[in-house]
Structure formats: structure tokens, C-alpha cells
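Got a structure here, written out as C-alpha cells. Questions coming.
All protein chains but one are shown at their positions in the complex.
Per-chain residue numbering starts at 1, and chain names A and B are given in the order in which the chains are listed.
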Amino acid sequence: MNSPNKLKSAINLVAPFLGLILVLALFSAMPDVSSRFLRLANLKAVATQSVIVAMGALGMTLVIITGGIDLSAASNIALSGVITAYAINRGLPPLLAVLLGILTGTLVGFLNGLLITRLRLVPFIVTMGMMGIARGMAKWIARNQKIDAPLTWVNELMSKSPRPSWLLLAPGVWLMIVLAVVMAVVLRRTVFGRHAFAIGSNESAARLCGIRVDGAKVAIYAVCGLFLGLSGVMEFSRLTVGDPTVAVGLELDIIAAVVIGGGSLNGGEGSILGSMIGVFIMSFLRNGCTMMGWPNYIQEIIIGIIIIAAVSLDRVRHRSAA
Amino acid sequence: MKFRRSFRHTIPCLILLAAAMAATACGRTDSGSKPGVSRPLKIAVIPKGTTHEFWKSIHAGALQAARELGVEIIWKGPQKEDDRAQQITVVEDVISRGVDGIVLAPLDDRALIRPVQDAMRDKIPVVIVDSGLQGKDYISFVATDNYQGGVLAGRRMGSLLGGQGRILVIRYQSGSASTTERERGFLETLEREFPGLTLLAKDQYAGPTTETAYQIAENLLSRFHDADGLFCPNESSTFGALRAVQEAGLAGKIRFVGFDSSPKLVQALADGDLDGLVLQNPVKMGYLGVRTIVQYLRGETIAQLIDTGVTLVTKDNMASAEAKSLLTPDLSILDR
Partner (left out) sequence: MTSPAASAPVLSMNRVGKRFGATVALSGVDFELGPGQVHALLGENGAGKSTLMKILSGALRPDEGEMALAGRPYAPDGPLAGRRGGVSMIYQELTLAPHLTVEENVCLGREPNRSGFLVRAEARRRIRETLAFLGHPEIGLDEPIRRLSVGARQIVEITRSLLDQARILVMDEPTSSLSLEDTERLFQVIRKLKAEGVSIIYISHFLEEVQAVADVYTVLRDGQNAGSGAIAGTPLEEIIRLMVGKPVTELFPHVDHRPGEVLLAVNGLKGARMAEPVTLELRRGEILGLAGLIGAGRTETLRAIFGLDGIESGTVLIAGRPGASNPRSRIRQGLGLLSEDRQGEGLALSRSLADNITMSRLEPYRKFGLLDEKRRLAAAAEWMRTMAIKASGPRGPASSLSGGNQQKVILARLLHQQADVLLFDEPTRGIDVMSKAQIYEWIGRLAARGKGILFVSSYFPELLGVCDRIAVFYRGRIAAERPAGDWTDELLMAAATTGKA
């Protein structure tokens, strides 16, 4: 039993990387695009495209670790983006507009947490409701159309060719990297992070151990909202317009990234590294499929298969652990 | 143990399946490319969506041009219809991939500026089709003259009513550039050429779906039961209003001019429920989009603005070959 166990723990360690390597290898081997797929310009493009989902995944990982879920993620992104555009349009200084956008996201998350803990409702229901509320608010504020805002430095955040050029990657990409490191440290090295795992693993045990579960949950959903707000600002930066209909269904991409990265919807498991790998697996898949000129349905089927395969791999890990 | 074993088989199976899919898809594009004397030009054609009839017609036109000119087409829309962010991603990805030119129907006149600039900077020329893009960072704009379409509809309405009557206009949606142009063309024509016509309503919006259009039309028709004419500026509003007209028992009694085509609308035209449809020519748009960029790449001179034309189809001329090709475009090229 010893050697298969060792093998399994090895699989355990590399499983998330394995998926990414497999995807990269697959497209690098395609004669049509092999010369272009791993070029810096393409990597830069993929990194920039990943920022929005990645920021969302940072928050979603935290929520999923506690055994919760945030279905309002995509609507929250749209709302925060619209608010940012609206504020800039109203003549507010861009920095203030950005902060307002992030605050909006945080507020929506905070509200999610409050409703979940006060009304004792499951996160699925509360955030499903919030999904509609936030989307509706976004459309209302934008009067059911996109908001054109004057170009400012905010729109440079997601520019593939950043200024100054020694930045190499878009400022948003750097922000994503820094925040991922910060979140990884928070999850692994702080009391807050450990409480998140404890709540997801056994909520009543956490409560009995004197952890203020409700307070922690509200904080966790608010932090998730903060990242979604940031994600919304990035979406606005990329689009250069505030679009209330953008990112429909994106919450499922975010959740899929976390799950591919080893997050368990039952709580107690998940990691920032894993989720980021999940994000990049999906980004590179999309990128590769487009570069190959494959039709969308092929792409959708492949991504679907990847999600199921990743989660069944997760199951095997559980089984070996049990 | 049995469980684990079966799991171990399942995952490789899934991966194999994915690989097989990839291989099939790969074979598909390969067979599409013709081994020419020199490397054929690769043109990316990026629509707003991939499922609607309109985009299939564009695809058919693009393919026809590609076949005639011996170039290769990469047809790729955003995964979710009408998602601006995803269309940006698609443009970026085809730039990364390296193509000789891009034909783009931008989902947004602002949001797509930057990716188009990126493409031009990478020496990839871009032709814009269907909807406009702010700025001048593209080589040509191939589209329907929507204003002219509105003018055709206005003249038809005027002559049907003999210059006298009361008319309802149901607009599409505020902020939609193409339909606003059609509405403007229609209204200005009435004002200019048929001063005897009065407008009962001209600030009602049909909204994005057939359902919303149906409701608006229903309300308007119950209020102005004796209206003489009705105009709608696109397919969904025309169809929604048509349903309302039929339900209200006004079909054939009220003069009704609409826009675009679908099997249901063609039927209504044949039945006399509709008195005219103004049709765009998406096949031609796709065709000219690709041809323009190829001409540009081959160093020929091209026009900066290309009109793909509008045609008024009525019950009388709907049997003609030209009208038929517009009403039910030949999409068989897509299946080959």
C-alpha cells in the first residue's frame, strides 16, 4: 500500500500543474500555431485576458474554502465596472472612481455575507438572488445601455503594451500577481485564513472552538466582493466602456477555475496556486482554440470535459485520503 | 478497490476524448485549406455572434469570396453572443496567432478600438463590417446604408397610403446606431416627401426581444386602433409587432412595413399581412468584407466606405431571383 500512496501524493502535488502543462504541450505541438503559441506577445495577451477571471477567483477561492459559493460574482463585476464608468463620466477623479467601483463590489459582498449569516440561508440562494439584484442595478444605473467614459489612466491598467514599457506586462497583470501572493499568504499564514479552512471543514466545530463564524463569513464574502469590485474595474479598463450586460455567466468560469485548481464545493479545500492554475488552463484553452480557428462548440466541449476530468481527479485524491 | 480502478480508467478516457475532439477539429481546418502554389492568405472573420441567420449569411458570403480569391478563412465569434469582452479576447487571440487580415463586426463602437489599433500596429489590416467603429484605425467600412433603408421604407409607406394617413413608428432600442439611422431615414422621408402623413407615436421602444416588441405593439394598437400605417426597424421588432397585429385582427388592414427577413416574415409578406420588407444583404457584406481586405493586401486601391445596398421587397417582386436570394439566402456553402 505504501508505494501507491506515495504515487498518489505525487499525483496530488503535480495534478493541477499537469493539466496546465498538458494544455500548453497540446497547442505547442500543433503545427499551425506551434511557433506562435508560446511567444511572449501571446503570453502577454493571455495574461491580460486572465486578469478579470483571476481576480474573481482569488475571492471565490476564499468563499469556496468556507464551503460557500458566490453566484453573484459576474453581476458584481458588471455593476462595479458600470459604477466606475459612471463616476468617471460624472467628472470624478479617476482614482476616486476606481475606489468607488471597488467599494461597490465590497458592499455587494458584505451584503451577501450579512444575508447569509443573519437570515441563515444557504449561500447558493442568497447569491443567486444577488446575481439578479446586482445585474438589475447595473442596467438601471446605466439606463440599459453601455456607458461611454472619457479615456483616462484607468484604461491603461489592462493595456497589453503598457507605459512605461519596462513594465513588460499590463499593470493589471502585476496587480493580479501581487494580490495572488498576498492571498496565498493570508490563507496559509494567518489566523483569518486558518479560520476560513476550519469553517469550511466543520462549521460546528469551528463554532464550538470559539471562532466567530458569522463575523468571519461576513468578512470573507466582503473580501470576495472586494476582489470582484477590482475585477469590475479591470473589466471597465479593458472595455473602455461600462457595460451592464458584460460577463454574463462569468461566475461559472470563476467557479470552474477554483474547482479545477482543487477547490472542493463541500468546503475545507482549495488553494490560491491551484485556482490560478485553473484560471490559466481555461485561458490557454480558449486562446489555443481561437488560434487554431476551431469552432466555439468544440472549445466549449473541451472545457466541459476538462472540468469533469479535473474534478474526478480530485475525487480520486479524496478516496486515497479517506 | 474496484471503484478506484474504474476511476483510473475514466480520466484517461476523458483526456483521450478531449484529444480526439481536438484532432477532429484540427482535421476540419486542415481540409479547408487548399495547398496552393504559395501560402494562401489567412483572413480572420469575427462576427458578433455565430448562431443567428444574419451571421450565417455573412459567413456564407465570406466563404464564397475566400473560394474565389483562393484565401483561407478563420471564422470565430465570441463564445457568448454579444459579449463585448469576449470579442476583444478573440481579436487579441487572432492577432497572437498571426493572420494576414481581420474582418470584424464590432460589438461596440468604443470597446473594440484598442484591439483594432493593436492589430494595425502589428501590420494586420482590419476591415470593419456591419456596425461602425469610432476613430479611423481601419482600412475600410463595409456596411448597409441604414439611412437609405429607412428612406425606402418611408417611400413605400407614403405611396401605399397615397400621402394621407396616421402612422405608428416603433423604434428598436435607444443607443443602437444602425436602427436609429433607419428610423431617422424613415421619419425624415415622411417629413420631406409626404407632409400629409401624421405620426401617432414615434418615441416608443420595442426593446431587445420579440416579446418586449409584442407587448409595446399590443399597447399601441389598442390605443390607436384606427392607425393607417406601422413601421418597425429590425427583425425582432417587426416580428413582435406582426404578432400583435395578427392578434388584434388588423392584419391586412393596417399598412405594415418592416425590416430584415425570417421565414415567418416571408410568409406574412406572401399572405399580405406585411406590405414591405427592407432587406440588407449580409451575404454581400461578408463577401465584400473579405474581398476588400484581399484587394488591400494585394496592393489594389480600395474604397474607405462600401455600401452593400438595401432592397425593398414586396408581395409583387418577392418571386424575383434577386429578392429570393435576399429573403432566403443560399447557405449551402457552409455545409460543404
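Following the convention adopted for this analysis, contacts are C-beta pairs under 8 Å (C-beta built on N, C-alpha and C of every residue); 3 or more make two chains touch, one makes a residue touch a chain.
What you see is a predicted model; the values in this text were computed from it and never measured.
> Touching the left-out chain: which of A:L96, A:V178, A:A205 or A:I308?
Considering all chains, including the one not shown, the answer is A:A205.
> Touching the absent chain: which residues on subunit A qualify?
Spelled out for subunit A, the touching residues are 189-192, 194-195, 197-198, 200-202, 204-211, 268-269, 321-322.
Just so it is clear, only the chains that are shown with their structure count from here on.
> Measuring from the mean C-alpha position of subunit A to the mean C-alpha position of subunit B, what distance in angstrom results?
34
> Using the touch definition from the top, list the residues of subunit B that touch subunit A in their complex.
That would be residues 3-4, 7-8, 10-11, 14-15, 17-19, 21-22, 24-26, 28-29, 44, 50, 74-77, 79-80, 82-85, 88-90, 92-98, 108, 110-111, 113-114, 118, 173-175 of subunit B.
> Write out the stretch or stretches of subunit A touching subunit B in their complex.
Its residues touching subunit B are 22, 26, 30, 32-33, 36, 39, 41-42, 45-46, 48-49, 52, 143-146, 148, 155, 159-161, 235, 238-241, 243, 245-249, 286-287, 290-296, 298-302, 305-306, 308-309, 312-313, 315-316, 319-320.
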